[in-house]
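Showing chain A:
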Amino acid sequence: MTQVFYVASALAVVAAFLTVTRSNALHAVLYLVLALFALAIDFLALGAPFIAALEIIVYAGAIVVVILFVIMMVAGAAVSGEQERRWLPPRAWVVPSLLAGALAVLTIGSLAAGGGQAVAPTTIGPREVGAVLFTTYLIGVELASVLLLAGLVGAYYLGARD
Partner candidate 1 sequence: MKVRTHYPPWAAVTGLLRAMWIIFKYQFRRPVTIQYPEQRAPVAPRNRGRIVLTRDPDGEERCVGCYLCAVVCPVDCIALQATEDEHGRRYPEWFQINFSRCIYCGFCEEACPTYAIQLTPDYEMGEHQRSHLIYHKDDLLIDGPGKRHQYNFYRHAGVEIGGKDKGEAIAEEPAVDIRDLLP
Partner candidate 2 sequence: MSAHAELLTRMAVTLVVLLVAAPMLVWVERRLLARFQLRLGPNRVGPFGILQTVADALKLLTKEDWVPPFADPVPYVVAPMILGITVLGAFAVVPFTASGAIVDLDVGLLFFLAMSSVGVYSVMLAGVASNSKYAMLGAVRAAAQMISYELAMGLSLASIVLIAGSFNLHDIVVAQQGLPYVVIQPFAFVVFVIAGLAELKRAPFDLPEAENEIVAGFHTEYSSMKFALFFLGEYLGMILIGAIATTVFLGGGNGPFLPAPVWFAIKVGLFIYLFIWARATLPRFRYDHLMAFGWKVLLPVALLNLMVTGALVVARTAGS
Partner candidate 3 sequence: MPTILIDGNPYEVAEGRNVLQAALDHKLDLPYFCWHPAMGSVGACRLCAVKHYRDENDEHGRLAMGCMTPATEGTRVAIDEPEAAQFRRSVIEWLMINHPHDCPVCDEGGECHLQDMTVMTGHAHRRYRGRKRTYRNQYLGPLIHHEMNRCIQCYRCVRFYVDHSGGHDLGVFASRDRVYFGRVEEGALESPFSGNLVEVCPTGVFTDKTYRRHYARKWDLQSAPSICGHCGLGCNTLVGARYGSVRRVANRYNSEVNGYWLCDRGRFGYEHVNADDRLLKPQTPRRDGDELSVSAGRVWDEAIAAIRVTAATGKLAAVGSPRASLESNFALLTLVGAERFCTGIAEPERRLVGRFAHAARAGAFHVPTLQEIEGCDVILVLGADLTHEAPLLDLALFRAHAAAGAAIHLVGLRAGRVGEFAASFESGDPGSIATRGRAVAAGLRADGGEDPVAAVLAAAHCPLVITGTQHRDAEVLEASLAIVEALRARNGTHPWFAMSVSEANTLGVELLDDRRGMSLASVIDAIEVGDISVLVVAENDLFERCEDHRRLADALQRLDALVVLDHMVTATSSLATHAFPAATIPESSGTLVNSEGRIQRFCQVLRPAEDVVPSWSATRDIIAAIGRAEDADWQHLEDVTAAIEASHPAFDGATKLAPALGFQLEHQPISRVGHRYSGRNATIRPDAPDEPDALTEVGGLGPDGALPVAPRTPGWNSNEAINRFRIEVDGPLRGDNPGLRIFATNGNGAHPAPSPLDPGRSPAAATPSALDTPRSTAAATPSGDDDTVLVCAAAEIFGSESMSRRGPALAELAPDTYLRLHPKRAERLGVVEGRAYRLRLIGETFETSLEAVVKVDDELPDNVAVIPAGYAETRWWQQPTWMRLESVEVEP
């Protein structure tokens, strides 16, 4: 499982990089999906199939589909690609690269310092996740659900026909 983890991780990193650099929005989104899949496999390798499935259902299956939906509705790939290139001159990459680099240094540093284990010894099923969510992290879950409720009400309000 360790090899799977590393391959998937590498794939995730490459896909994430390509997601950022593609000028064709459609291709960028596809790489994002690929990155999400790779992450899902990582979760699976780390013994969290529930999270993996949720990752795919929620992120790949719902959120990115909505993004793709918007891309489809907005403009042709060729035109938007040209626009994208104009919006992203080399200097626009400087600050994000610095921030990402800092993050990478921190992560690698902490990993190097703490060692840690790549693959979990046990599988954590949905039952365990549920148990943790509704006990330890109950406040967080409730807060998130309140936030979602607010979003839902807002969406209804905006979508209501007078």
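Convention: a contact is a pair of C-beta atoms (placed from the backbone, for glycine too) under 8 Å apart; a residue touches a chain by one contact, two chains touch by 3 or more; residues count from 1.
How were these candidates chosen? In short, all candidates are chains of the complex that A comes from, given by their letters.
If you're wondering where the values come from, they're calculated on a predicted model, not measured in any experiment.
> All of these sit in the same complex as chain A, but only one touches it there. Which of 1, 2 or 3 is it?
2
> Give the list of chain A residues in touch with candidate 2 in this complex.
By the definition above, chain A touches candidate 2 via 26-27, 30, 33, 49-50, 52-54, 56-57, 60-62, 65-66, 68-69, 71-73, 76-77, 123, 125-126.
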